[in-house]
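Of the protein chains in this complex, one is absent; all others appear in place.
Labels run A, B and C following the written order; every chain starts at residue 1.
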Amino acid sequence: MNKAGTTDRIRFATVWLGGCSGCHMSFLDLDERLVELAEAAELVFSPFVDTKEFPEGVDVTLVEGAVTNRANLAMAERVRERSRIVVSLGDCAVTGNVTSLRNLFPVEAVLAPFRAEDGRSGKAFLDYTSIPELLPRALPLHQVIPVDGYVPGCPPDADRIWEAVRALLRGEPVALAESMRTFG
Amino acid sequence: MIPADLRVMAEQERERQEGFRCRILVCAGTPCLSAGADAVLETLRQGVAEGGLDAEIEPVASGCMGPCSRGPLVKVRSRGKEVIYERVTPESARQILFSVVKGRKPPTVSPLPPDFPFLARQERVVLANSGAINPERIEEYVAAGGYGALSHALHEMTPDDVCREVSLSGLRGRGGAGYPTGVKWSLARKAPGERKYVVANGDEGDPGAYMDRSIMESDPHRVLEGMALAGYAIGAEQGFVYVRGEYHLAGRRLEGAIRDAERKGLLGSRVLGSNFNFRIDIRTGAGAFVCGEETSLMASIMGKRGQPWNRPPYPAQKGLWGNPTLINNVETFAAVPAVVGRGAEWFAAIGTPKSRGTKVYALCGQVEIAGLIEVPMGTTLREVVFEIGGGIPSGKRFKAAQSGGPSGGCIPAAFLDTPLDYESMERLGTIMGSGGLIIMDETSCMPDVASFFLDFCRDESCGKCAPCRVGTVEMHRLLRRITSGTATMDDLAKLEELCELVGTTSLCGLGMTAPNPVLSTLRYFRDEYADHIRQRRCAAGVCAMAESPAPGAGGEALLHAMGVPGEVE
Amino acid sequence: MRHADKQSDSSLSPALASDPRFTAVERTLKQYQYRPDALIEVLHVAQEAFGFLSDELMDHVARQLKVPLSRVYGVATFYHFFSLEPRGEHSCVVCTGTACYVKRSGEIVKRLEGEFDVKGGNTTADGKLTLSTVRCLGSCGLAPVVVLDGEIAGRSTPDSAAAAAHRLIAEGKPEKKPVAERPRRRGRRGGTP
Partner (left out) sequence: MPVITLTINDELVSGRRGESLLEVIREHGITLPTLCHMEGLSERGGCRLCIVEVEGSPRPVTACTTTAREGMVIRTHTTRLIRYRRMIVELLLAERNHYCAVCVSVGHCELQNVAASLGVDHVRYEYLSPRVTMDLSHERFGMDHNRCILCTRCVRVCDEVEGVRTWDIAHRGVRSRIIADLNYPWGESETCTSCGKCVQVCPTGALFTKGATVGEMVKDPGMLRRVLEGRDRKEWEG
């Protein structure tokens, strides 16, 4: 067994953009397979670990969620710059999915209810200045940066994720079986 | 009416015309009318009436004379001599009339020189009567030899003879694809079926083309005669002219022509005393480019959404109401009376070995003299643009000629000496099409032109098949990314792949040819595309480029991600 | 329910039945012997007479020709010529065919859209003007072309088109005048000596 920090493990990251974190929950459903993963990979960045900055020299990054605001956009670019392989994890990253339901309306219309003033306090319901600016449209990851593999599903179940991760650990491209690549 | 009556009618009309000292023809085609031709005609009529010159001078509203950008045009014809005046106003018309009466030259108006290349370099077969007769008087068409070919065919030729003559002439479809007309006729002739139909396709939807409109406006009987010959040849008793909805004048003139021809026994029952019956009805298009496609056109004639159906079966086997149907373009039918009347050999001697006869072009865009011309097949583009069209205005350079409308492509300056015929144009990646020739100078941007055509196709796609319905929209979006400076080279690759898909898998001709303007501009002007993408620069100054993003801060990706604002809905 | 009160055959309201414009529609129906394939010709006449196709008109035509309602609606919306909404008092049509396009008719559309605060294909809020575009009127020799209430104005510019549209609304009818003379260059090639 390898010890943490040894160099023959791959540098592995997961990123959470505009999504519900369901894909990450599903990732946790890998259960005992997580142990196997930990033997082969070092988790260098993830909502599960306390790292502030996306590190340099990452081998594989799984990205959950659509690119829906400026912060997502900057993160996606940084992920691409610093990762050898980027994989879209789940329908939001792959298709935009629920996050992009708002694309049917202009951003202003989407935000209007939040900007409206609360009758009692006279303040807006939401302080829009404190959250990152929404992009005009929420986009699938591959429409923003080049993506190397896709794991569709909402969320993709653990078996799918494992299938993809195993291929990546072997240094092979993600190639899911037909039953594992449905949207939804 | 029997053939002898036809001869009498022609004789009487010729005598009537020769009785005038002079006939003044005013072009009453749409372009000249919108330039004020009716005021000119009115002035002439008034002048003649006031001067009591009714017996000597006849002002006539004629069809199109050709150089439309120089209208209103007036042609003075006396004792076999002709002079043409351009840009005539009511004032100058008065001068012209005065000069005719006095037998002098008008003081300040000069006619076009007799060797004016725009007119002198043409060879008019289909347009022989355009601008020479009053399209609203059947007598004038007959006096010019009209219905002679029909009369000859009905009494001296079998239907097979007519088919053979058309085959031997080498006439090919003037609507776009250039399918041999004789073969089409023979197929329709041989197809089993009690009822058969003849359809003239006058749904000239190509932007920048108006040959068919002009023919229908200027010489409607020629189209009717061609259709009647086709009806006789294939054994049909009913014809339809499908006229584009926008062409009010053409529709009106055809309607009048059909009425007159029926009254004189040149259409209807027992045509010219023979056993042949032939009726023609008009169907009016309602604004759908796809109806230029044969199967869509037939759906439209039957009162349905103009959506195509999969071929085979071809219209010649199973067309209108399931019956064999012969569909030809208006210009094709208009060539038939000349083919049958003057013989296949005569016709075949014009043009090139594989593309015979003449072709009418609508020459427009950035060219000195825009208008309608007819030249032998194989005339070079250079002759057309620089000799006939007078070159490019304002000292600019010729960049490309766009032919075939949204289904066609462009011919760049390097190929100016290409002979305009079906094969040569296909080799260059474009098509003859219906004959629109749009001349572009360096102020035209090629990706922008491609985007223009894709916008058109996207709008005109009927929606029946998925590749065309969605593919044209995605192609247009990619092109707009390019012309707005937000595309990547990857987008260009995607665009080319979509071109292949839409061109190969679409159901009908609209989709199959929709990528042509892109492929053709890419073939000759790839640098311009790359320039738009890499340098974010439009050399022609047409495209408004998105502002260069601030360095870092996700600018490039953002620009790309946003693309151009959507516009569906 | 919207149509619960309708009789199956005489769905016509007295107002429409007695409308003088309606006789043209009836005449055409008869002329084509109520054949279903006459649908487009009938709709042409109805549109010409009424300016647009109302539900009631389409309903009537469907019953008379014995074609399904959905087909009438499908046909009426397939073709650009038919309008299911009343049009403005005046119309301004800008040709965006190829010849007009290369001579920058797009700029005319933009200018008019801005000038009258209306998107192409729509009618101004006051119902005065419908602005639309058309793919080639076949008057390419006069490009770029604008049509105001049926009168063609050739060699238009954004300025001339905007001015003409304003005049049209103010005066109530299009002016008929010869196309503005293009500056003529004498000599060198073609033209008058």
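As a convention for this text, a contact is a pair of C-beta atoms (placed from the backbone, for glycine too) under 8 Å apart; a residue touches a chain by one contact, two chains touch by 3 or more.
Being a predicted model, the structure only gives us computed values, none of them experimental.
Shown chains touched by the missing chain in the whole complex: A, B, C. Remark: the omitted chain is touched by one listed residue; of B:L41, B:L97, B:A288 or B:I388 this is B:A288. Checked against the full complex, the one of B:T43, B:S151 or B:S461 touching the unshown chain is B:S461.
Of the candidate positions B:E237, B:E383, B:E423 or B:E474, contact with the hidden chain is made by B:E474.
The missing chain lies against chain B, touching residues 288, 305, 309-310, 458-467, 469-474, 477, 494, 497-498, 501, 504-507, 512, 563, 566, 568-569. Although one chain is hidden here, its contacts on chain C can still be listed: residues 1-3, 6, 55, 58-59, 62, 68-74, 77-78. Within the complete assembly, residues 88, 91, 94-98, 100-101, 103-105, 137, 140, 142-143, 147, 150-152, 154, 176, 178-179, 181-184 of chain A touch the chain that is not shown.
The criterion applied here is as follows: only the chains that are shown with their structure count from here on.
One finds 57 Å separating the Cα centroids of chain A and chain B. In chain C, no residue reaches two or more other chains under the touch definition.
If you check the complex, the residues on chain C that touch chain B are 36-41, 43-44, 65, 67, 71, 74-75, 78-82, 96-99, 101-103, 134-143, 145, 151-154, 176-179, 181, 189-193. Those residues of chain B that touch chain C in the complex are listed here as 30-31, 33-36, 39, 67-72, 86-87, 89, 110, 112-113, 116-118, 204-210, 213-214, 245-247, 283-289, 300-307, 362, 364-366, 368-371, 390-391, 402, 405, 436, 438, 440, 444, 449, 452-453, 456, 459-460, 462.
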